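The structure's right below; bear with me while I get my questions together.
Excluded from the complex is one protein chain; the other protein chains are retained at their positions.
The first chain written gets the first letter, and so on, giving A and B; residue counts start at 1 in each chain.
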Amino acid sequence: MSLITRANIARTLLLGFFLLFTFVPLYWMFITSIKPSDDYLAVPPVWFPAEPTMLHYTAALFAYRGLDGLINSVIISAAATLLSTVLGTLMAYSLARFNTGGQHLSFWVLSQRFLPPIAIVLPIFLIYRAVGLHDTHFGLIIAYTVFTLPVTVWMMFAYFRQMPKSLEEAALVDGCTRWQSLWRVAIPLAMPGIVAAAVFAFIACWTEFFFALILTSQTAFTLPTVFRAFLGFQGAQYGEASALAMVSLVPSIILGILVQRHLVRGLTLGAVRG
Amino acid sequence: MAHVTIKGLHKHFGAVHVVKGIDLAIADGEFTVLVGPSGCGKSTLLRTVAGLEQASEGTIEIGGKVVNDTRPRDRDVAMVFQDYALYPHMTVAQNIGFGLRARNFPRPEIETRVKRAAKMLNIDQLLDRLPRQLSGGQRQRVAIGRAIVRNPQIFLFDEPLSNLDAQLRDEMRSEIKRLHQELGATMIYVTHDQIEAMTLADRIVLMNAGQIEQSGTPLELYEKPRTRFVAGFLGSPKINFIKARLENAGIVFADGQTLKLPAVDAQRYAAHAGKPVIFGIRPQHIDRAPMTGSPHIKSTVDLVQPTGARTYVTFTIGGEPVMAELDAHDAGKPGDEIAIALDLAHFLLIAPENGNVLGR
């Protein structure tokens, strides 16, 4: 009995501590985003501002071009997600049902996921500059498509593998072409998996920094790269940085929690069912 | 409706040789059952006929036309799958009509044909339901409806009843049999269940390890099996195999008891005299004999398993377990001394070295 209560206390302490650890930075950032600049350096620190302000939000969005970054992020993430989900699903179907290219093809796709980005992005940068894709929406969209393909392919590969193939075979015998059996039977049935894969691809694009940092500058820059403006010793734009962070993290957290059920599959590229 | 001819068919999956040279001609309107233990290649053979698998070697003709390179949709076959393969996102009516829609039939015609098929199968009141709202037996009917609505040349069944419970299985079995009588269509049916095979088939094709072991009418296979495998596969309870020697005096079992053969049989098997044989006899052909008089074997009852009208009694002959199906009131109890009469109109002698039935 005492063992059980001890375990309970330990569990409560651990979870409580970790939740605190998780939420303190988020809370402080949120508070900073609505805290008047005068409160920044107050001692003791202002844990909740007496007069919350939205000034930092307007400044971040307009003066620091946060809105442009936001719009770019929406366009680029959505387009890359669409492309990656469509191409990834088609490829995954082929790999799952026909074992196309044997293990080599699927592992080749997987290996893309583990290439160090710096090794890829350097030559892409040089090529993009040469062909005029640097700092274009299209350039970042296709880069993100390739960067998320391993995830969508492997997630959908695992999804199709656990779907019975007799339904598609029944469609073939019933008079469908391969394409019809894919379009009218396999795709509708795989929809939950496709949506989950799409959401993970979107979050990956939405939060990506490194590619955007190198492949864009003044036109196609995405939300995470706007933070460059707040770094270093150019001034203390704590409020603006926090406001922009809040704008960026809310959509991806909501999306992430919506597909929580598929999280394990997403994190392990389909290796674990969850 | 069409006949099917399979010539020299082989199928490899990578290094695994699943179908090893099948030659089979199926007549128009015939109900053929492919039966055999799991892994014998029967399902692969069926799927190759459907076009879901490519033949590695050999040809398949449907209605006189080689279809090796024809897509499933162009073969005009219908198939009922083991897991029913109903489209979960479509209603019963859409499921049944799917094949017609895929072939661009006019809407009104689809509707009348779906209704007719549903009526035939007693599922016309379920047309608006989704598959997950149906019981196992109802799903099975929808799957069959999806096949018959298209009026295909050939029906293929891949273990369609194995997911049903025993009672429903009996019911659907009769249903399929009646359907065949009504439609008169060519049907190929795969099962591992010998009772399904016996009851449904015009012709049974018994497969083993990728090859045809024997094919013929159910009674032919039951009464005149060509190999030990066929004899052992069909019939319930299983046929008894007893190691023995064939001598001029008759069959000599390991414990020295001798069974004298009728003159005609003794003559038939004379060439094998002096050799070891396997004596095969079905439990139905064993009975109790009076303790004195007519020729009999002596043994002691080991195990008694009543099933109602009949009781399965196990004892040993020459040290090997033998089961007999006896009248319930005749069975005795463990430890009883009994005299056994073997019906010598129905026995088999098998060569132990190759499993072939002798005298055929």
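To be clear about the criterion, a residue touches a chain if its C-beta (ideal position, glycine included) is under 8 Å from a C-beta of that chain, and two chains touch if they have at least 3 such contacts.
Heads up, the rule we're going with is that contacts and distances are computed from a predicted model.
Novice: Of the candidate names "Sugar ABC transporter permease", "NADH-quinone oxidoreductase subunit H", "Acyl carrier protein" or "Thiolase", which one corresponds to the UniProt protein name of the undepicted chain?
Specialist: The record for the missing subunit names the protein "Sugar ABC transporter permease".
Novice: For the chain left off this view, which of A:P36, A:P49 or A:P117 is in contact with it?
Specialist: Candidates A:P36, A:P49 or A:P117; residue touching the omitted chain: A:P117.
Novice: Among A:A79, A:L149 or A:A201, which residue is in touch with the absent chain?
Specialist: A:L149
Novice: Contacts of chain A with the missing chain: which residues?
Specialist: Within chain A, the residues that touch the unshown chain are 3, 10-11, 14-15, 18-19, 21-26, 28-29, 32, 40-41, 43-45, 87-88, 90-91, 93-95, 97-98, 100-101, 105, 109, 111-112, 114-120, 122-127, 142-143, 145-146, 149, 153, 177-179, 203, 206-210, 213-214, 223-224, 227, 230-232, 236, 238, 241-242, 245, 248-249, 252-253, 255-257, 260, 263-264, 267-268, 271-274.
Operating definition for what follows: only the chains that are shown with their structure count from here on.
Novice: What is the distance in Å between the mean C-alpha positions of chain A and chain B?
Specialist: The answer is 56 Å.
Novice: Which residues of chain A touch chain B in their complex?
Specialist: Against chain B, the touching part of chain A is residues 164, 166-167, 169-177, 180, 184-185, 188-189.
Novice: Please name which positions on chain B make contact with chain A in the complex.
Specialist: 50-52, 71-73, 77-79, 81-83, 85-89, 98-99, 102-103, 146, 150, 156
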